[in-house]
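Of the protein chains in this complex, one is absent; all others appear in place.
Chains here go by letter, A and B, matching the order in which they are written, and residues are numbered from 1 within each.
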Amino acid sequence: MSQGFIDFWQTMYRNKKAFSGMIILAIFIFMAIFGPMMASLDMTVNFDGRYKSPSFAHWLGTDYGGRDTFLQLVYGSRDVLSIGLFAALFTLVLGFVIGAVSGFVGGKTDTVLMFITNLFLTVPSFPVLMIVAALVQIKNPVMFSFILAAWSWAPLARAIRSQLLSLKNREFIIACRIMGLKTPYILFREILPNLTPYLAINFIMAAQGAIVASVGLMMLGLAPYSPTNWGMMIQLAVQNTGGIFNPKGYIYLISPIMCLGLFQMACIFFSNGLEEALNPRLRS
Amino acid sequence: MNLLSGRKRLSGLCLSIVLGAVMIVSGCGTSAPGLVDRLSAGEVKDMQQPIPDAQIKYNKDKIFHVLGGWPKPPLYQGNPFGSGGTGDTNNRYMFEGLFFFIRSMNNVYNRLAESSEDTEQTTTVHLHQNVKWHDGAPFTSKDVWAYYRLNNGAEVTKYLTSIETPDDYTIVFHWMNPAPYPELRKLLLAQDLQGQIPYHIYKKYVDKADALLKEAKPLTDKSKDGPFNLDITDELSKKIALNWNEFTRAGPKIPVGTGPYKFEKVTTTDMLLDKFEDYWRPDAVHFDKIWIKNVPELSAQYALVKAGKLDWYDGTPPKDILESLLKQNKDLVHYRMYDPASVGLMYNIRNKPFDNLKFRQALTYVLDKKKLREIGNFYGQEYPKISMTGIMPSSLEKEVDKSVLDQMTDYTTNLDKAAELLKEIGWTKGSDGLWRDPDGKVPSFIIGAPNNWAPGVNSAQIAAEQFTKFGIPTKLKAVDSTIYFSNADKGQYDMSMDWVDVSWGFQNPWSSMRVLFWQGTKTKVGFPNVKKKDADGNEVDTGKLDLKLKGIDGKVYDIDKEMKRFPYVQDEQERRKIIDNLAWIANENCWGVNFFQNATGAWLNTKTMSGNFPMMDQIVQYNRDMPLATDPDEQLAITHLNHGFNSTYMPEEYWPR
Partner (left out) sequence: MSLKGVLKRIGVSLITVFLAMLLTFFLLRMTPGSAIDTWARDFATQRGMSLEEAYRQITAMINYNPKEPIFTQLGRYLGGLLHGNLGMSMIYQNVSVNEIIANALPWTLFVLSVSLVISFLIGINLGAMMAFKRKTVLDPIISIYAILTSSVPNFIVGILLLVIFAFQFGWFPVNGAYDPIVEPGFNLPFILNVLYHGALPILTYVITTIGTWALTMKGSAVNVLGEDYIVAASIRGVSERTLMSRYVKRNAMLPLITTLAVNFGFMLGGSPLIENVFSYPGMGYYIGQATQQRDYTLMQGLLLVTSIAVILANLASDLIYAKLDPRVKLEEG
């Protein structure tokens, strides 16, 4: 086990991209955990100090109300990262389990699971979210993520299922079956590793999608309005700059976009390394 | 191979995006001189009079380009009262009223009415005689009569007993006894932007409505009101509604009005209107066509403005966008004007501790309105002293006596005063900086706001932060607008956002007081209603305001009674007294906070259009970014630019250049 860990570490270390991705991710996680403790964010409006350029006092300049953009990103990171990661995780788990079981087991199970999946694909989200909003109060990121994931697992489940249909007739899976291995074992030990790169990219896209979609939930009234949520920061920046019509606000507009992009890039680079670490054939 | 071409396309695109972005930032100047250059060079002649066709340089087709909205085909139909209407922003070109009024001011002008005179119980209106409908039929008094008989819920009908048409061009409105005071009568009549419908098209429905009204008996119960003083029974009311519904579905396919332009064509994105050859004021028409575009995205609208593709645009973007647009297109000029509405927060007195006046006042002292305004709408105007008065703040000094204003509590930001008030009602501040209620609990409050209302959401967020920073944790909830209002009316939020001290119809202090005591503000604050026991002993809400409060003279007033008697008070001084008293009561009871009075604006493109631009002599000084006008004539001219504030055809004052 420890040998495996050392191997893994060495592979990551050797792969420049993966290593830089890992470092950036570590910084993000550090920022989310300790950032809010290390500096305090003052959201008091200082209109004359709006759209300041980056300086030592304001690393990424200030927003439309003269508040520090960098500190807002730091403050928002805890909620944003947890929402992004949890939502992606839920999406992935639901999508993989339902898709894999459906594709692998087939028959009636497949029919029923795909029936449910198709319903989730077709039932409109607006009325459901409005009904949910009247019934529950979103209090924590986990619940927030769960509601987001409820709308994103279904397409993934279908994609996973279609891959399973092909995979399950491969020699090595047939061999496993002949050996009488249990379905969960085959799914998680044999099939999951085979799908890792595909799942990884879906995880990253789902995380990013969830961060952007969280703004939608806030604007429907499902969750309290949070101006430091990166998605909301982008939305506010767009509203106050018209997208491209306010040259003073370019840095402010670009900051949260870059921050979201950087997080995504770190994930992608990290997952590239992961692919190679987990899939020895790719190393050559 | 397609891969390679894909890559090439990609890099080519990246390059052009970068190039384009650079160009946008640097802002390519136009070669022709901008407005300020022209004015500085003394070139004002062409702005004072219409330009002969041969000399038109930039708008040879004589088309007036604007934005607008309408139900997209196949939803489009021609009855302005039909579902979805015909696009309210476009009606000003196709339809006219007897009078027109400018919403944020009190001015009423004649339009289809040539003149009018009042007696104690009647108002007689004389019509212009050469007016035609777009289908060629003459416009007569019958068309006015038809509107009020058919649309018998129009507010003014509650004050009328009958309408007579002694001849084709005379209408006599008979008022109830007592009658509203004369200025209010005119406002009530002018409120119907379009107080006429073509009788020759809708004869069937009008006659039916008239017959139904004739079935009704006169109203005996004075506490109720009905159209033309009639007692409309439930059964009759259903028949009238059904007839109205049939009328709304009766078409025609395209609008038929009396206005200067008639409908030519509509698609989902464009509408074309054509000059009406038989228009009764031919001198008012300088453009051959009006081309209305339907562009929903705000940023795409800015792009159109910046590119000079619109001759007129209604609205004021955030400060820095506005300045950047003016900088990049030297032909644009932007005018600002007061909105007869304020962005405000209301305390929900159904919830504890908001039922406590001192608590409400304490919160009000916490707010720093300047910051709320800067974020909500920079161009607005805050009034730090007041809480919420029921009167448009910019006209407080005009409508309320100075001695009364002096006796009002001053709510200017004062954190010490806020702390003092909280301590008085048993609240304590913990070492963590958070306030605790008398039971020792740290509260957590919610402000609700409709999600599609940027000034409200943005300023409410700042208010929540100011409360939180003071030690009263508060969060904002931006709620989908289709459920926000019913939630807020039911009292689901501790505080809720909406327009306050607002006048929806005509501007008149009574009109904004109605919003406070009878309408939107009432339901959000949660004023109690008179309750009655029905036959089975169940409590029934009568919907009638039950609010008795101490007035400025120390006597207790029944607010509902004061409001009801206002329209019939003929003496102006007495009316002013009622308003003085109600405004004072509202401010003292601190049911909400007027964050700031909103301001809006309009853009003109002076490259394609010329005319007597408002504030002409100050355009150079302010470099086309015009401040709020102080001169009443200029104010009027500017307010006239806003479609929401008036009902008239605007471009008659401008011409193609």
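Following the convention adopted for this analysis, a contact is a pair of C-beta atoms (placed from the backbone, for glycine too) under 8 Å apart; a residue touches a chain by one contact, two chains touch by 3 or more.
Owing to the predicted nature of the structure, the values given are computational and were not obtained by experimental measurement.
Participant: Taking the entire complex into account, which one of A:26, A:119 or A:142 touches the absent chain?
Facilitator: Only one listed residue reaches the unshown chain, and that is A:119.
Participant: Which is it among B:58, B:485 or B:568 that touches the chain not included here?
Facilitator: B:485
Participant: Among B:514, B:575 or B:657, which residue is in contact with the omitted chain in the full complex?
Facilitator: If we include the chain that is not displayed, B:514 is the one touching it.
Participant: In the full complex, which residues of chain B touch the absent chain?
Facilitator: 2-3, 6, 10, 13, 16-17, 20-21, 23-24, 28, 71-75, 77, 81-85, 88-89, 101, 103, 153-155, 191-193, 241-242, 244-245, 248-249, 251, 265, 267-272, 293-297, 299-300, 303-304, 306-307, 309, 450, 452, 480-486, 504-506, 511, 514-515, 518-520, 643-647
Participant: For chain A, which residues touch the unseen chain?
Facilitator: 17, 106-108, 110-111, 114-115, 118-119, 121-124, 126-128, 130-131, 134, 154-155, 158-163, 165-166, 169-170, 194-202, 205, 208, 234-235, 238, 243-244, 257-258, 260-261, 264-265, 268-269, 272, 275, 279, 281-282
Simple rule for what comes next: only the chains that are shown with their structure count from here on.
Participant: Quick one: in the complex, what on chain B touches chain A?
Facilitator: 21, 24-25, 298-299, 302-303, 306, 317-318, 320-321, 324-325, 371, 374-375, 378, 446, 448, 451, 454, 457-458, 461-462, 465, 469, 475-480, 483-484
Participant: Under the touch definition given earlier, write down the residues of chain A that touch chain B in their complex.
Facilitator: 43-45, 47, 50-51, 64-65, 130, 133-134, 218-221, 224-225, 227, 236, 238-250
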